[in-house]
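Excluded from the complex is one protein chain; the other protein chains are retained at their positions.
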């Protein structure tokens, strides 16, 4: 998708008010932008208007580096709009964090290698050496930071420096089995995507498949979410489930769950890369 | 299904041991029973063997009223088998409890009226008068027991007497919005089927759709389970989900959830009537 | 939902052109209409723009009986817009056609009786007497028109007259097992909703469950569609599936399929009543 025409993507939310769609689309139209995608949503309880608009820049009158400023000056301040503007010509940089299980990282890298995503993955970080080979197979730098209670703060500091060095825009926790500290999380607000191996909020925390087995549920789930400082409680991006039965052992749950985990995580990463996810009050609006 | 040939259904579990299938099937075969269904399961953690066998009685050498005694004497005591024997010629009696919402009871009665189930529904009990018409439409006795904190004990006693009068074998709570007391539940162990409007154990208790909306989940669920003395914690029979998005209001969740609730509940009632559900240690084995 | 505020719903499609959303929303806004729903879609292959807008009429400057004329004069002719305008204060009239199976009609009537839909069902038509009781239970006129090769034309004529007498706006075929003639269909273009008991286009025609069983598929499906003169080939509104296995007999497929059929059909009827379905070139746009 990297060979697509250069477009701008506006993700915005503001207090709902009459004429807001007309106003924004008019801004794009009169300046020669051709809208190729528009989707909007009104939260009638919070009375908030959400919109995603994408338009082609080839004949757009405002220089691309000035769009943000113009929109901010002309509309955002006036209508109390919170927005982000993305240019698809920019290729965001993504880091992957892993531990020992490979199913999620392989799924991510298979898509990446096939050229499906407008992203660059310069670095993989792990707290274990087990998947070093995966980095080699795909030619991606692989750094190991073993984490213990004692060295956690130091290691996270080193990780953050490394992320800065690689100019990483967002992080994907591909079954990274280590809780990240609040300080770290605050550096990447709504920019760390995690996959939790249960249908949240059921089975928060460690060993959710064991808990699911114990409870005798008839479905298992997987949940991708942005990481916030409260464990497993950030804005949910996507969830999916698989049917199970009494025949399934804990091992079977873990095995079946891996397909859910990797697909749900990859979908969420894709949505994030495509700038289709908006967060608001610990919830997401996911445009399609 | 009531016109099927007379069959016997054996539901059993026991410590797993070599030769148990051979032994039971041999018992049936040598006595002239034709097995038309056999399914088994071994829980390798608890080391428990579960089986459901159904066989035709037309040429079975043991009189049907003696099968239980023979099996008990010859095998059950010896091999530590816990079992129940059902004859399909017996038509179990089912009571429906409702409050104000009609989607579940209509789904149950539509199937019942179409003759899908080997069951008799002689009575509907409600804590509200709202659905009295439903009883009239389908010609089923409808009794109203308004429940308050003060009269709960008395009303439940009256309900229990009524259930005895109608010779009710099991109870279906079709969105009955009133917690049943422990004393009542103990009268019908694993014989009260409830539908909870969430994917348990997420969102236990009242207003699960509100909680789901608040948390921003991307799926809603419904769970049928046998009622035990711990609220919403009994053995789960069936669960299903529907995909939702940020576009769905609480009202939309409630509306979409009703289809899940009625289908999951009716499936569970069907499985129960067909004697396909075995409970063990707060979990179910559901044969298919 | 009949007690909602009076709103107008505009369903439209036209050649895609810049500024079309701005133009229509502006028309509503400047005349004092409060938009409570807007969804749009662009078919980039056909280059067609589709939109559904709903707005409150309480402060709308144009009298409701004049909106259609105004929109037609000011915009539709000019921009080559094909549109339909609906006022939610009008309660459409729906006829149900059935044969012998009751699962779909019960599901429709349960929702209708619960007041879920802004619709009036004055009449049920059947080619068999089997479900006459259903009409009685719900107090709806039930007319029987046995159809044979010889009398088909006469009977359909009588049915059409009856539909006119009851001022029926659209027809729901709730497992009506009789092919409707082209002449009849042309009287209700995109106004006859059928449920086909397969995942179309697999297993067109009669006995799809038998064909599915024969082929050894691992899923069964149901498809709702508008009836056109080509059998089972009209615009698809909704489809769903259920997983099956080698264990399922033809009878099991038929039984499991009934839940799909009734839910898919009722969803489609609901979408139709809510004016959320647009047809274009034998396909549907279904807004949500």
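Labels for the chains are A, B and C, by order of writing; each one numbers its residues from 1.
As a working rule, a residue touches a chain if its C-beta (ideal position, glycine included) is under 8 Å from a C-beta of that chain, and two chains touch if they have at least 3 such contacts.
Keep in mind that what you see is a predicted model, and the values were worked out from it rather than measured.
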| remark: Among C:33, C:135, C:235 or C:257, contact with the omitted chain is made only by C:235
| task | From the listed residues A:8, A:263 or A:277, report the one that touches the chain absent from this view. | result | A:263
| remark: Contact residues on chain A toward the hidden chain run 101-103, 106-107, 110-111, 113-114, 116, 137-138, 247, 255, 259, 263, 288
| note | Where chain B meets the chain that is not shown, the residues are 18-19, 21-22, 25-26, 29, 34-36, 38, 40, 42, 44, 243
| said: Need a quick check: the contact residues on chain C for the chain that isn't drawn. | reply: 41, 43-45, 50, 199-203, 215-219, 221, 235-241, 245-247, 249-250, 282-286
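Assume only the chains that are shown with their structure count from here on.
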| Between chain A and chain C, what is the gap in Å from one C-alpha centre to the other? | 38
| Between chain B and chain A, distance of the C-alpha-averaged centres to the nearest whole Å | 42
| field | chain A residues counted as touching two or more neighbouring chains | value | 44
